[in-house]
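All protein chains but one are shown in place.
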Amino acid sequence: MGITKYFEEFKLNEKRQTGGRTVTETDIVIHAGQSGDFFPHHMDEEWCKTQPFKKRIAHGTLIFTIAVGLTAHVINEVSMTYGYDRLRFIKPVFIGDTIKATVTISNIKDHKKPGFGLVTELVEVFNQHGELVMVCEHVLLVHKKES
Amino acid sequence: MGITKYFEEFKLNEKRQTGGRTVTETDIVIHAGQSGDFFPHHMDEEWCKTQPFKKRIAHGTLIFTIAVGLTAHVINEVSMTYGYDRLRFIKPVFIGDTIKATVTISNIKDHKKPGFGLVTELVEVFNQHGELVMVCEHVLLVHKKES
Amino acid sequence: MGITKYFEEFKLNEKRQTGGRTVTETDIVIHAGQSGDFFPHHMDEEWCKTQPFKKRIAHGTLIFTIAVGLTAHVINEVSMTYGYDRLRFIKPVFIGDTIKATVTISNIKDHKKPGFGLVTELVEVFNQHGELVMVCEHVLLVHKKES
Amino acid sequence: MGITKYFEEFKLNEKRQTGGRTVTETDIVIHAGQSGDFFPHHMDEEWCKTQPFKKRIAHGTLIFTIAVGLTAHVINEVSMTYGYDRLRFIKPVFIGDTIKATVTISNIKDHKKPGFGLVTELVEVFNQHGELVMVCEHVLLVHKKES
Amino acid sequence: MGITKYFEEFKLNEKRQTGGRTVTETDIVIHAGQSGDFFPHHMDEEWCKTQPFKKRIAHGTLIFTIAVGLTAHVINEVSMTYGYDRLRFIKPVFIGDTIKATVTISNIKDHKKPGFGLVTELVEVFNQHGELVMVCEHVLLVHKKES
Partner (left out) sequence: MGITKYFEEFKLNEKRQTGGRTVTETDIVIHAGQSGDFFPHHMDEEWCKTQPFKKRIAHGTLIFTIAVGLTAHVINEVSMTYGYDRLRFIKPVFIGDTIKATVTISNIKDHKKPGFGLVTELVEVFNQHGELVMVCEHVLLVHKKES
């Protein structure tokens, strides 16, 4: 289930595509229950009808959670999450939309901690119309091979 | 349920404290089910015993989700989330830990879109021992009053 | 799966005992997620330590929900719920407590609607120490046989 | 997050309106799982088609749970739930209905326990057509100021 | 809640019919979360459109779980599950389908363990069109009366 991919093995602009997942009403209801965020944007269909977006929309944290889940299929045993930068929610995701992510290595640089480097994955999430709905930079702390 | 707080009304270094929430095994199991991330760090107690952290740890996306939920208690009708920057998971959160967040206005600046400004909330999440476990910057796009 | 028990067949003081159910942390977390009630009494173990009851307690609506579920094992096709009276939460229910209910026919009377009568079930919920934790009156609208 | 509102500060006929919430199929499925009530009224669409109400309906305990959750937004630190009276389910709630509650102070009276009084909130739950679907009286035990 | 039905009391070809249950999108999402099986057959509506079955289908383990639940209404205190044989998924079950099961005693034989016999229930699950969607043999180890 795990792989071993060292810092030196990452290549700039390397790209991979995740599988897709349909965002359901169930996901939104469970996410409200997990986050405690019952804002009417997610939970009140009647109120949403009075708003520009017209329909209930998924929580940003739900889209981020699903996106990270879609990208996390294989454990790289010499890498760990350092953090996330520039997380932006570009367009609303509605019930029934299907999202998938493209992951592109967008930056590779040394880290002050000897034996480690930082690899940045640009995560772009698209809906079924090919529209970008979310983007973020996933920064990984990766072991160097020679270390 | 909603308030109206314009850009001009935010003050640098203004601080607020959220309530607390105990992170349960249930939260982790439901989060695995929502994210699709069943990595052994979260789901395999026996494997975790062989690791430096010894016990199952919460998903980063779970802690982020709970933290955002804790901070999101009141709807400001003239503000919306622009994005999140510099999200970092500083220390692992274990089953039974109780987390709460401190929110500090850390930056206020104009936005190129006329009538709007950007307000940054520094979100710091602490466990019951007062240790910082997560930090991020929540950037808000806020209407100006005069607009 | 269904039975047919008419108004005339209910007897005052008739008593039945339900099965038991252990109230788990999972039940409380799911109930918070369903009700939207994330009050610290249910969700913040650290805050609870500072309170007289010391530990997280189950939501009243959770205990009521479980109690009604325990009593509702067989469908009586000529009876429907009219309502509930005098619902009281006598003692807190903690994570790990096991509750069961005793149901006693406490009142039988005519109803203004011809062909119907009202039957009251006294529902008493006990924990594993035999302490009464919840009580309510379940009022049933039941068809008369001759109708 | 908490307020302090003493017995003397409640006024008869004072009224507040909660936010709304759409009752989803997910809520019903999760509630069946929480209550153990899998009666065909809630779970068997084909059977429901043969009944007067034609479609699956929400559990009474689900509507009560959501209603209590909608009303419970702010903790009053000098008040606690004494119980609920006259809970009635007036009309069925269907999947996709949006409910909200009106809370009116309907009774204020002394309590035998010195330093306490009883305040009754009449909770009326309406669907998106303005039809009353549920009603109950929420009785609060509230500290007196002078106590 | 329990009954006592000994080995000698089972009759070949005895048949019973369970209640029905509508398989919802919620059931599939929760089952993915419980099993960890996020295959696109269940989770990706867009991908499913490109497949012969056109729509998301329920997990086999979900249909088996619901079927066993439908058949397990009464505890027979002198019987326990020995195992399941020849479990087959004959047709896909889609979101919104309603399934029910027919249980027929298909085999009765002695067991090498003295005082016990094996009773086989043929479990056939049908959708709302009367099509067989799943079948299995449930083998029970049942006490003999004289033992």
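The letters A, B, C, D and E name the chains in turn, as written, and every chain counts its residues from 1.
Keep in mind that, in the parts below, a residue touches a chain if its C-beta (ideal position, glycine included) is under 8 Å from a C-beta of that chain, and two chains touch if they have at least 3 such contacts.
From a predicted model like this one, the values you see are computed outputs, not experimental measurements.
**Student:** Specify the residue from the set B:Phe7, B:Phe38 or B:Tyr84 that touches the hidden chain.
**Tutor:** Only one of B:Phe7, B:Phe38 or B:Tyr84 touches the chain omitted from view, namely B:Phe38.
**Student:** Return the single residue from E:Gln34, E:Asn107 or E:Gln128 that touches the missing chain.
**Tutor:** Of the candidates E:Gln34, E:Asn107 or E:Gln128, E:Gln34 is in touch with the missing chain.
**Student:** In the complete complex, the non-displayed chain touches which residues of chain B?
**Tutor:** Where chain B meets the chain not shown: residues 25-26, 29-30, 38, 40, 43-47, 56.
**Student:** What residues on chain C make contact with the chain left out of this view?
**Tutor:** 19-22, 24-27, 30, 96, 98, 128
**Student:** Pick out the residues on chain E that sit against the missing chain.
**Tutor:** 21, 27, 30-31, 33-37, 39-40, 60-62, 64-66, 68-70, 72, 75, 81-89
The definition used in the following text is that only the chains that are shown with their structure count from here on.
**Student:** Counting residue numbers used by both copies over all numbers at the interface, does the chain C-chain D contact come out same (over half shared) or different (under half)?
**Tutor:** The interface is built from the same residue numbers on each side, given that over half of them are used by both copies.
**Student:** Based on CA centres, what chain would you say lies at the far end from chain A?
**Tutor:** In terms of C-alpha centroids, the chain at the greatest distance from chain A is C.
**Student:** Between chain A and chain D, tell me the centre distance in angstrom, where each centre is the average of that chain's C-alpha atoms.
**Tutor:** About 38 Å separates the centre of chain A from that of chain D.
**Student:** In angstrom, rounded to a whole number, how far apart do the mean CA points of chain B and chain D lie?
**Tutor:** Computed value for the inter-centroid distance: 30 Å.
**Student:** Where in chain A do residues touch two or more of the other chains?
**Tutor:** 21, 25-27, 30, 33-34, 36, 38, 40, in rising order.
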